[in-house]
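For reference, the structure I am asking about is given below.
Every protein chain of the complex appears in place save one, which is left out.
Now for chain A:
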């Protein structure tokens, strides 16, 4: 478990965050959320409970969802509602002096009203120091989708303050593994980024691996051993329709989408050795991108969409390489230790994240592509499968806690963290979905 040395002021934050530990509700939700760290420079924000007009569904309160989202990012330190001096819901009720006294930088107020089978939220965000409204909008969602509404508002608030789009409305795909009737039970699941509203998409007694989101967020590619050997499938989430796209002799693994969603990178060993190929999905035509006696695998497009990062052990052990364009001579990126694998670039082109062995432990590290500087981001010992949020601000990966595999989310520079353990068994191989409008 990730641990940091707490300063006194952070202990209060820790206590507040500990209160966020909760059981995922709903028939299929399996992940818990456990916030383990607050960032050092978190911004104080007050999310005032929204006023309610008309019949607003009980259960998840929109303001609570926003508060949890912002706390989860590690970049905000939301004030507990009990500490608020008043509960305004519109501009004329906001007394900036009160919020300044409470040390707040931002205040979010709003109200919900019913419109048929939809709930409309009108909300306003204020900068306390400048006594200025920096965001004012309305948004609507079906009465059954208060979490969708909450995450949407979180995204807007996050963007108004940081200038970077929020990723609270995005989805996670991951694999759970437990035992059922004495047999392993692998499940491909998709949930919100806080682990809520999890839905099982595929269940198998044989391994399921490497889920990868299409750029439009509508399809997942993955590897399934359901026929006894690995094959790559594309799964359309709305219909549940599946297509087997690669079932060659040997390896069919590590699918990664192109930016336009029309082709997949994949690792095949049909010619005897693990090489990286690009498959045009419409024609199933293959182009071989590597040709080396070494293992070449775990390819992913770089942020330009032209080049690829991949893992190769051509130097003797696995290291990260970058190929600027298809067929170009690969350039080695990592030198800091004898095992660096499974690269995942961020959306800015500044960093590539990967699994990094130091002594006997496996951590997540990143290299600054501008200057080659490497930073180890995690302190746990069995870290795997890094996946960067689409806004580049957070990173999710799998690690071990008490023998079980859990998912952990940290800020991209290694700060704040929360973890998403399964209620039972392992949860692994997280893939952070794209921002979809």
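Just so it is clear, a contact is a pair of C-beta atoms (placed from the backbone, for glycine too) under 8 Å apart; a residue touches a chain by one contact, two chains touch by 3 or more; residues count from 1.
We take it that contacts and distances are computed from a predicted model.
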- Query: For the chain omitted from this view, which of "Transport permease protein", "Peptidoglycan-associated lipoprotein", "Glycine/betaine ABC transporter substrate-binding protein" or "GDYXXLXY domain-containing protein" is its UniProt protein name?
  - Reply: "Peptidoglycan-associated lipoprotein"
- Omitted-chain contact residue, chosen from A:159, A:384 or A:413: A:384
- Note on the structure: From A:355, A:388 or A:431, the answer for touching the chain not displayed is A:355
- Can you work out which residue in A:74, A:110, A:150 or A:230 touches the chain that's missing from view? A:230
- Touching the absent chain when the full complex is considered, from A:111, A:194, A:298 or A:346: A:298
- Which residues does chain A use to touch the chain missing from this display? 207, 209-210, 225, 228-230, 250-251, 253-254, 267, 269, 272, 274, 295, 297-298, 311, 313, 317-318, 339, 341-342, 355, 357, 362, 382, 384-385, 400, 403, 429
